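Questions regarding the structure given below will be posed in turn.
Here the complex is missing a single protein chain, while all its other protein chains stay put.
Order of writing sets the labels: A and B. Residues in every chain begin at 1.
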Amino acid sequence: MTEPLLAIENLYVTLIDDRGKSKTILQGVSFEIYPNEVMGLVGESGSGKSMTALALMGLLPHRAQIHSGRIWFGGQNLLALPKREFSALRGSQIAMIFQNPRAALNPLMRVGNQVARVVRLHQGLGKRAAYGKGLDLLQQAGITDTSIRARAYPHQLSGGMAQRVLIAMMLACQPRLLIADEPTTGLDVTIQAQIFELIKAIQVELGTTLLLITHDLGVVSEVCQRVAVMQAGKIQEVAAVADLFAHPQHPYTQHLMSTLLRVDRPANYRE
Amino acid sequence: MLRMLLRHFTLLLGSAILMGFIAVAWVGPDQMKYEPEKVSRNTYEKPSPEYRFGTDKFGRDILTRVVYATRLDLRIAMTVAVVSFVVGSVIGAIVGYYGGRLDSILMRGVDILFAFPAFLLAMVITGVLGDSEKNVITAVTIAYIPYFVRLTRGQMLTVRTLQYADAAISIGNPSWRVILIHLLPNTLTPSLIQMSMVAGWAILDTAGLAFLGLGITSPTAEWGVMISDGAQRITTGEWWMWLYPGAALVLAAFAFNLIGDGLRNLLRLQ
Partner (left out) sequence: MTTTPDTGAMDNSPSLWLTFWEIIRSYPLLHYLFRRLGLALLTLVGIVVVAFFLTSVLPGNPAVVRAGPLANEERIQKYEKEMGLDRPLAVQFGDYVIHLGQGNLGESWTSRRPVQDELKERLPATAELGIAAFVATLAISLPLGILAAVYSGTAIDWAIRLFATFGASVALFWLALICIHLFYYKWHIAPPPLDRLTIGIDEPPNVTGFFTIDSLLAGDIDTFRDALNHLWLPALTLAFVVSAPMTKMIRAAMLDVLDKDFIRTARAVGVPFRQIILVDALRNAFIPVLTTSGIVFGYLVAGNVIVERVFSWAGIGQYVWQALDVNNLNAVRGFILLIATVYILLNLVIDLLYSLIDPRIRLN
């Protein structure tokens, strides 16, 4: 078997709340991601999916502390890396897109400039060239009339459009590992399908490895090869998608399937 | 426990300093060897064992005057804080509760007052009223009433929509009772923080006015008056005349500010 691109070992993360009480939100998370695969991470809201992803990015909030564990990436333990070297990996090696794409863009900056900035950072182009390249990437991300749209501010875009802008940024980064944290939450259903298709197409084209966080098992079955099931800060089961759907091992997975596989989202779903 | 102490360090430090000042104001004057306004032949004496903080141009003991001034300045600051709080809160509660035209007219007025820095407002009012302790208190109080009006009104707007307001009205309470007994207490938390800040500003304003020769005037022992006396000797180096009263003033304002900050931390957590 090939070497994993990324391996998380026994990750413990605690969060200190406003009152100074600490709560362990990741309790020994372990799983691997192999090159070029699409890995799904599913679980209820609050189970710790986002925190896991942020730990991979080294972007945990101030109040969260990594207690113990290792994250192997490209032969080195990210958690033991000096801050500066970890920063250098962000964007170029690992990149991430988030839910709520409109809030994920700088409200005071035209989106074309935001994409161009990432192009400049990672492809070393001049200002004009980077902007032109950015327009190309926006087009690749499925935006029409790019020269007009690029001059828009984030609040003038729809959620789906904003997510495409973020995807264009990812295209500029060309990371080895792309993490997508519920990239379609809050978008229209038809747009959701388009965005997933786009992400999938890019993954194939660039040969990027993808960690897709979602609550939508339907998407998992279509897009992912393997999937990790998370509950209350622990990974309960990791399996190939086909196996998981054929015979879920863990009782929680079965429960999750019965609740999440419905077409509509559960009524109490937040975020 | 240690964490608790550290967390509320500002509140504790502020309270401790304030306690110290209150103690000085309370018993300090009786412990003094000299009279605050008694002149002597020993003018412009440097600090010495005899005159701990030195003497001024009339040979008055600066330490004695600083201690006596503590009583006066604290009294003014606290009176201003309490009176502006009471008056401002009641006005704010009433306009917040009834809303309507009264509310919009009054709030425009408050906006107008806010267009003017509190210190300048107090300065103009004192200047016109004339110099006395009562007039300074009046002037500074007027300058800070708008702060409480705005604060309590805002609070009231949210509180009055809550269910227990309806409940209190439905069992036949008169509206003054609903406002004062049922609603107003729920708006107190932010006012308490504000009160502490206002006390800090008031003490600085009072001394600032006195420094400009307004409100409390010479020969009264008051920090601002003393600093003003000292300022006349700024180019000849009698630093003790202004340094000590100023230090006391700043420390007192610091205490009020620390308490305000600390209270904000404490109350936000709950």
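The definition used in the following text is that contacts are C-beta pairs under 8 Å (C-beta built on N, C-alpha and C of every residue); 3 or more make two chains touch, one makes a residue touch a chain.
As the structure is a computational prediction, the values presented were derived from the model and not from experiment.
Peer 1: Sort through B:I125, B:V149, B:I193 or B:L263 and give me the one touching the missing partner chain.
Peer 2: Residue touching the chain left out of view: B:I125.
Peer 1: Decide which residue listed in A:H62, A:R128 or A:H247 touches the omitted chain of the complex.
Peer 2: A:H62
Peer 1: Touching residues of subunit A against the unshown chain: what are they?
Peer 2: 57, 59, 62, 87-88, 90-92, 95-98, 100, 103-109, 117-118, 121-122, 153, 155-156, 166, 169-170, 172-173
Peer 1: By the contact definition given up top, give the residues of subunit B that touch the hidden chain.
Peer 2: 10, 108-109, 111-113, 115-120, 123-125, 127-130, 200, 204, 207-208, 211-214, 224, 227-228, 230-231, 234-237, 239, 242-243, 246-247, 249-251, 253-254, 256-258, 261
Assume only the chains that are shown with their structure count from here on.
Peer 1: Let me have the rounded angstrom distance from the C-alpha centre of subunit A over to the C-alpha centre of subunit B, please.
Peer 2: One centre to the other, that is 54 Å.
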